[in-house]
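First the structure, in the form of structure tokens, and then the observations on it.
With one protein chain withheld, the remaining protein chains of the complex are depicted in position.
Up next is chain A:
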Amino acid sequence: MEVVDHETPSLENGKTDKEVEENANVLQFMDSMDAYLTLIHSLSSTLRRGWLELASARHSMGASRVNTVLLDHTSHPAATSLLVTQDEGKVDSGKPHFTLCKWASSSNENSLFGEKQSSQDKLHPQLRHRGSTELYEEKTSSENKASREVDDPVQKERSKSLSMFGTLVSPKLRAAQLSFEAALETLVEIANMRSEMLCAFDQVNMKLAGRKDEK
């Protein structure tokens, strides 16, 4: 007569499902911590590049022209912002997800929509057997036009941001601006990795606390 024990959890390579899940949580925590530290290291080098370029710009333009005294204190919204959403999949996860919206002021909304349209067109190309070359050329020129239309408002916003330092600015100052933009992108990745790390940490902590209670 066979006795089947339905309470024993299924075994996978000698480990229970619970142990496999715990190992996965620990691995996720370690991976996210490693990624967090790597991103911080990347941020440090990007910032160093930005500071050096800013110092070069200050050297060429003069300290009085690259100064906090010149900062714009009139009322204006931030041209670059963050979109915060809840993590999908788990309703009560509480894990926020950050998305950077660079140079996305209200005047750029139309151009950004145009960029989305052109990217959607790339995903769904039109098929034609006759005159396909002409169609390809038309699509290429319209895509180029769309990308130029998107870039112009972005360039305008960038120039507007630098206008507090004067009309003609050093190329080093523009380079510094791009470096700090890159730093912003890294920071958003760091913020997301931080959320993942803390979420994985909470799960590992819960399992440890559960184990202590059992004992």
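In the analysis below, contacts are C-beta pairs under 8 Å (C-beta built on N, C-alpha and C of every residue); 3 or more make two chains touch, one makes a residue touch a chain; residues count from 1.
Keep in mind that, in the parts below, contacts and distances are computed from a predicted model.
Comparing "V-type proton ATPase subunit F", "Metal tolerance protein C2", "Proteasome subunit beta" or "Small ribosomal subunit protein mS26" against the UniProt entry of the hidden chain yields the protein name "V-type proton ATPase subunit F".
With the whole complex as reference, residues 29, 33, 36-37, 40, 43-44, 47, 50-51, 54-55, 66, 68, 71-82, 84, 94-96, 98, 102-103, 157-158, 161-162, 173, 176-177, 179-181, 183-184, 187-188, 190-191, 194-195, 197-198, 201, 204-205, 208, 211-212, 215 of chain A touch the missing chain.
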